[in-house]
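Sharing a structure with you now.
Here the complex is missing a single protein chain, while all its other protein chains stay put.
This part shows chain A:
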Amino acid sequence: MPEQLLFAMEVTLNGLMAGVLYALVALGFVLIYKASGIFNFAQGVMALFAAMTLVGIMEGQVPFSHLINGVLGTDVHHFGWHVPGALAILLTVGVMVILAWAVQRFVFRHLVNQEPIILFMATIGLAYFLEGLSDLMWGSEIRTLNVGLPQGINETIDRVTYDLFGYGFFIDNLDIVASVIAALLVAALVAFSQYTKQGRAMRAVADDHQAALSVGISLNYIWVLVWSLAGFVALVAGIMWGTKSGVQFSLSLIALKALPVLMLGGFTSIPGAIVGGLIIGVGEKLFEFLLGSALGGATENWFAYVLALLFLLFRPQGLFGEKIIERV
């Protein structure tokens, strides 16, 4: 098999894996948009906040220690214990649920029936607030996150492809784990929204707030539920990306990678986020491989947006999004 074709196959596989990681971030956006029509600008920062909280809990760090020490003149930093990864994840989920409740109670409850742009602006404010809160609670250091996920080249794929083609493919073990987790997450979310009472209520709210209220569905409860789910998805994305790069402020910027995925897959479709992620992942990697060097390299960021814009021209609602019909 020609060498270039083998490289292209390797790039495609890695593009698929990268796409899954993008989709993980996009999922959080979809969940909130689907249920409340809010484009949550703070989703990336939620991933940062969740990952920082997870590492902080695992390391037994005293939250707000800089503030406490500054005000009280103390010198406390750690409780002196380490929390196992699984328990820390559970505790972080708890924190994300509390955050969801607080966001609903103190922000969006007061903005019911406001224009979408007002709600969007509120999420921008929320993003900056969470950035500051994250810094204040856990500090600005880059933290190592180790919840036992494997990293590095997958030996089996390397060996098998070498035996088959004479060239071993590189696939990162972390990407494989992320793909499995993303698949499970999507299956669980789809099952939740289709087969549970809360899931059906969530869909009812998404269809029509007023109608849902009239049949006794609590809007507050459903929104807290949705923001909690988005917080959980943010935690998963934060773990995957944070394992790769260390947990740090830049995690909040992963939202930039999710935007073209949403534009392509549609803001209201969970499978759309996955398919959109895969298309963006493969598209940007193949484009970089085939034309990157001719164009000076570093094409991935802008190419993802160009690809999404092209889709917008032909399907403004995205591949799987619901067509918007305004009747006058």
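Basically, a contact is a pair of C-beta atoms (placed from the backbone, for glycine too) under 8 Å apart; a residue touches a chain by one contact, two chains touch by 3 or more; residues count from 1.
We adopt the following convention: contacts and distances are computed from a predicted model.
Here one chain is missing from view; checked against "NADH-quinone oxidoreductase subunit E", "Ascorbate-specific PTS system EIIC component", "cytochrome-c oxidase" or "ABC transporter substrate-binding protein", UniProt names that protein "ABC transporter substrate-binding protein". Checked against the full complex, the one of A:I153, A:V190, A:A211 or A:L309 touching the unshown chain is A:I153. Annotation for chain A: contacts to the undisplayed chain at residues 7, 10-11, 14, 18, 66, 69, 73, 77, 132, 135, 139-146, 151-153, 170, 172, 241, 244-246, 248-250, 252-254, 257, 285, 288-289, 292, 296-298, 300-301.
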